[in-house]
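Complex shown without one protein chain; remaining protein chains in place.
So, chain A:
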Amino acid sequence: MKGKLEEPVISAPKLDMKMAAEVERTLSPGADGGRQFDMDDFDILDAEQGADARSLELKGHVGFDSLPDQLVNKSVSGGFCFNILCVGETGVGKSTLMDTLFNTQFEDEPAAHDVPGVHLKSKTYEIQESNVRLKLNIVYTVGFGDQINKEDSYKPIVEYIDQQFENYLQEELKIKRGLHMYHDTRVHACLYFITPTGHSLKSLDLVTMKKLDSKVNIIPIIAKADTISKNELHKFKIKIMSELVSNGVQIYQFPTDDETVAELNATMNGHLPFAVVGSTDEVKVGNKMVRARVYPWGTVQVENENHCDFVKLREMLVRTNMEDLRETTHTRHYELFRRCRLEEMGFVDDDSDNKPFSLHETYEAKRVEHLNELQRKEEEMRQMFVVRVKEKEGELKEAEKELHAKFDQLKRQHSDEKKKLEEKKKMLEEEINLFNKKKQAAMAAQQQAQQAAASATQTIPKAHKKKA
């Protein structure tokens, strides 16, 4: 641990360190410089140990005043992370504002207007300043406000936020978990960009903010504020705030319980929503380079408090309340989500002694139930399958029989015809034989006839001779 050691203060005079004695009481002002304690201060020093708390005088320097340093050093070496969600219509200046806020070029191509639905695009960067490393995750909405039918525009945003909470919850519920190394992606701040119409909030804005206010810290800002004149701006802000209040939208209020920043935060709360102008172009004004937007009629300087509230936004978001935003997300929004989700899953807080059981037991019970359900369905499907198979088999058997029958029939037919043919063949052969015999007989007869004719001609000359 990289703590610093201090020299043991042996020679310190008897320091009169009176401290907060019994647990529930407020110190009289004057004893400790007039510090105000309220119940929240004693989150830890709560009621339960009232009987044992004693007032103690420390007789010397002990050294645990380095505890905050130890804590901070640990966190610094681990690095911080911060997740911002920018919700606003296309072209309202979200990426430019992020660039301006963090003094860098996060470089992005501008989004198109013809995206079919709303979706979210997230990018992660790491920035470092002195020894503080911050992992910054910026999520932009793409296509918000571009559709013709915007009824469902808020849904992807709510889903995204819920998904991050869900991931964290899953990690927290695991048996073997690594919460300390977990990359926290829960959205810590939502910058809602209001288009500078100058009249009032659009209904899309109201609906979206109403859906988001219990899930994330909303900081509404008026974008491209250089299109509104000062008077209009004042009226616009009042109108917006009154609409938010009348619709019951809970935006993030900067905390006023820490006396060092209470005053500042209270004033800032009165300036909401911040009217900002973003720009990454640098222009020479006077003898300094400042970020500004140049118009033919004048130059709007980003960091000039008379021109826009950018400095206020940066002060509040980054330099004063970043840690509070993270803490509120964890202790309020996440806890609400967790509670709803667990109740959804069927867990109930009973005051029995089996609390660790109840969570896991119910979880297990549900899982077993689900498994059983699945098994039952499997059985059903199996049964159905078997029945179908049988049916098919039956059908096939039938078909087989038919085929066999047909085959037999054909065979018979075939043999019948064969017989017939053979008979015919025999008959034909007999006829041929007969014919041949006849032929032979005929030929023999013819030969005889010829011979007879020949001998007759021979005898005639004989007869002639005789006569002569």
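As a working rule, a residue touches a chain if its C-beta (ideal position, glycine included) is under 8 Å from a C-beta of that chain, and two chains touch if they have at least 3 such contacts; residues count from 1.
Note that contacts and distances are computed from a predicted model.
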Of "Cytosolic Fe-S cluster assembly factor NUBP2", "DNA primase large subunit", "Prefoldin subunit 6" or "Neuronal-specific septin-3-like isoform X1", the UniProt protein name belonging to the chain not shown is "Neuronal-specific septin-3-like isoform X1"
Using the touch definition from the top, which of A:E263, A:E305 or A:E327 touches the missing chain? A:E327
Sort through A:R367, A:R388, A:K426 or A:K439 and give me the one touching the missing partner chain. A:R367
Touch with the omitted chain, as defined above, among A:T260, A:N306 or A:T457: A:T260
In the complete assembly, which of A:H61, A:K150 or A:K235 touches the absent chain? A:H61
Listed in rising order, the chain A residues that touch the chain left out are 1-6, 8, 10-11, 17, 19-21, 23, 40-46, 48-49, 52-54, 56-72, 74-76, 78-81, 101-104, 106-108, 119-135, 139, 163, 175-177, 179-183, 185, 258, 260, 314-315, 318-324, 327, 331, 335, 338-339, 342-343, 347-349, 355-361, 364-365, 367-368, 370-371, 374, 378, 381-382, 385
